[in-house]
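So that we are looking at the same thing, I have put the structure below in structure tokens.
Just one protein chain is left out here, and the rest sit where they should.
Right, chain A next:
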Amino acid sequence: MNKLIIGRYLPGTSLLHILDARAKLIAGFYFIFILFFAEDWPAYILLWSFTFWVMHLSGVHFKTYIRGVRPLIWLILFTVCLQVLFTAGGEIYFEWGPVTISQFGIVSGIYIFFRFVMIIFISTVITLTTKPIDLTEAIHFLLKPLRIFKIPVEEISIMLSIALRFIPNLLDETQKIMDAQKARGTEFGKGSLFQQMKTLVPIFLPLFVSSLNRAEEVANVMEVRGYQPNARRSSFRKLRWKWADTLSLVIMIFLTVGLLIMNTIV
């Protein structure tokens, strides 16, 4: 449980911490978007340099990011394998029915791998440097236009912020329950897969029970304090757009131009 880095916030004073959450969110999504336009290795080198630069700016130790990738490594490898096995073209090294290992397959597998890791790094940078509450505020702001399609933006954002608010509690509780069951002799990560799954029941069941209870409590508290779902509300936290935020978006434009140039090199 404690290994999950992605989605965590680490307090700090770096430049990235100060940036507006909206700027980070837009820049982040934009980066992931242009990632798919990178065609060859010069473009990848450029994007990687940018990623490293941003990671460095966040002031968070590099090891933390590596730890963030670790829980997702199987998902990444799975995707890479699919890519390698089912992409044909170029020199073919191995063929069996629809499964081929080809030059193109391997190359695109490698690219997919790097792209995947970059996406994780960049999203980790965003969540590590942005308070969850600011992030929801930013999402709220960016979703606002969807109101014209009658999408309940307010409700979605309050749901998000409540969910995020209770993540630390949930982690805390998980730790407590795990400790309690350990004291009663449960050994985690031991025995066959089936046995290991069985040890999860005494953790998840109490967690579900307490989460449901808490959801009920929070709903009641909101009710008695007069919360109305469809009321227009102002916000206590105001996101302030500064010149640095504009600058960060300008940097993204430069990056795009750089990417297009790099794509033409090879």
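Following the convention adopted for this analysis, a contact is a pair of C-beta atoms (placed from the backbone, for glycine too) under 8 Å apart; a residue touches a chain by one contact, two chains touch by 3 or more; residues count from 1.
Methods note: contacts and distances are computed from a predicted model.
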Name under which UniProt lists the unshown chain, selected from "Putative transcriptional regulator", "Multisubunit sodium/proton antiporter, MrpB subunit", "Energy-coupling factor transporter ATP-binding protein EcfA2" or "cytochrome-c oxidase": "Energy-coupling factor transporter ATP-binding protein EcfA2"
Identified contact with the non-displayed chain, of A:95, A:187 or A:216: A:187
Selected from A:175, A:220 or A:235 as touching the chain missing from the view: A:175
Missing-partner contacts on chain A, residue numbers: 2, 5, 8, 10, 64, 168, 171-173, 175-177, 179-187, 190, 201-203, 205-206, 209-210
